[in-house]
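Presenting subunit A:
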Amino acid sequence: MLKATEITPAHLYSFKGGLKLKHHKRDSLDNGLSQSSIPDKLYLSLRINRGNIANPIVAVGDNVLKGQVIAKPDTTNGSYIHASSSGKVTAIGIRETASPNADYATVIEITTDKKDQWCTIAKTHSITEAIKSAGIVGMGGAGFPTHLKYQGNNIHTLIINGAECEPYISCDEQLMLDYPNDLIDGITLMMKAADAEQAIFALEDQVGGIKSQIDKIIAKRKIEHIVVVKVPTIYPAGGEKQLIKVLTGLEVPSGGLPLDLGIIVQNVGTAKALADYCKHGRPLLERIITVAGDAIGKPQNFSALTGTPISHLLQQAEFDKDKTERLVIGGPMMGYAMPNCDIGIDKTSNCILALSHENTQHHGDSLPCIRCGKCVEVCPSQLLPQQLHWYIKGENLEKAREHHLFDCIECGACAWVCPSQIKLVDYYRYAKSEINYLDYKRTKSDAAQIRHEQREGRLLKIKQERIAKRKRTKHRSKNPDKMKQDLQATLDRVKKAKEQKNEPK
Partner candidate 1 sequence: MSELFFIFISAVFINNFVLVKFLGLCPLMGVSGKYESALGMGLATTFVLTLSSIISYFIHTYLLIPLELEYLKTLSFILVIAVTVQVTELILHKTSPLLYQVLGIFLPLITTNCAVLGVALLNIQQQNNLIESAVFGFAASVGFTLVLVLFSAIRERLEMADLPQSFKGTPIALITAGLMSIAFMGFGGMVR
Partner candidate 2 sequence: MNRFIKIPLVLAIVTFLTSALLMVSEDLTHEKIAEQKKMLLLQSLKQLIPAELHDNDLIADAQTIHHPELLGHRKPQTLYIGKINNKISVLAIPATTPKGYSGDIDIMVGIKTNGEITVVKILEQHETPGLGDLIIANKSDWIQQFSNQSLHLTNLKNWKVERDGGVFDQISGATISPRAVTEAIKQTLLYHNGFMQNIGEET
Partner candidate 3 sequence: MSGFIRKRLIDDNAALVQLLGLCPLLAVSNSVVNALGLAIATVFTLTLTNALVALIKPLLSKEIRISLFVLIIASVVTALEMFMNAYFHELYLVLGIFIPLIVTNCIIMARAEAFASKNSLWLSIKDGFFTGLGFALVLITIGAIREILGNGSLFNQAHLLFGDLGHSLHVKLFDNYQGFLIAILPPGAFFVLAVLVAIKNKISKN
């Protein structure tokens, strides 16, 4: 494993593939950050990525205060969910959520009282615990419970991901502009938690004066071991594997984690969330979210409570509903189109895009793959997207797995360039989910086989014993003495068994 000292942040590497995209970020940045008002209703989804569903610990009719825990995870992989404002729980039920395909999940609906009354937040002792109680999950999009990343040791480098690479999204840049101090605090806390020797703060080179601003703060506060580095603007430089490659020249092993290299990657938002909790005692209740797109009159960044309905934010940004063809949570490359705007945003929602018909329209219809290889050229994971597509189309999922399907980061670059306009990423999502399902069934059937064989073995043994016994009986019948003895023995055994049974368990 590489040591921290061997990483020279000044020297950049590059990753294969990737795209140069128009970034469209200035519009929303120019209008600055606004505080969103408190909506009438909050929709808090209990499913935070990877299917970790938290269980509600409040009931319909309960009054809740801001910052109060309303759902607890049932496994270690989950995270806490807090009420993001005070009010009354008016429903707990299945609704669409701001997740892939607007999946249905349990959602707690809070009707706010607009008083925004805080509850008291208990103090925590270690930073890792703080991360957990603050309900912090990765805010870079994946929503991975952050405290899990700090369970490993041997971590030498913390990479702070400010390379917001998708077009339109500017929430991270806004955050860096407006809260540089909290950010630096968060980073130092994280370094402490991970016992890391250094932190590399990566920015895309298209951002303006942020680097000098942060450098200044670092210098002023005399903080060592934090370096700010600008990386080239190539989509998806913000993907953690690509970012690590660019900064260190190392590749996260296929199927592995950054942890395997002794690295943790963390979004800037995540860092700030930690600072918020440790410095101000505020759990993760609020995030910065970009509202943009050509159907938005006044694109801007909002600081919004989690659970705020999309419609509430859109209203504040002069939204033109008739013009809108698609409403996307996330960026144009990886985001998910929402069927309607009554869905609450969650901790990972970084952008709302309202796009008009002209902007979303394909220039041709979807045709079969012509194997043109464009997708191969742009794939940052160095896969053969067209082969994957071909195998998945033909239901040959094992072959897709052999072609490293699971190394696909679903960045959508391949689908973007495809002249046949194939929804490639959909195929990969389908295949991944189906393979997971089949694997699950396989383990289940293997277990069943073992259980069955054990049972067969047991039955066989019983049968053999019975046969043996019968033989013995036959044998014994010639020997009356022995017969009597055996009879007695059997009776004894039965009696003993009865006694045992009557005993309480």
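The rule we apply is simple: a residue touches a chain if its C-beta (ideal position, glycine included) is under 8 Å from a C-beta of that chain, and two chains touch if they have at least 3 such contacts; residues count from 1.
On the choice of candidates, all candidates are chains of the complex that A comes from, given by their letters.
What you see is a predicted model; the values in this text were computed from it and never measured.
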item: Candidate from 1, 2 or 3 that touches subunit A, complex-wide; value: 1
item: Contacting residues of subunit A [partner candidate 1, same complex]; value: 368, 390-391, 393-394, 396
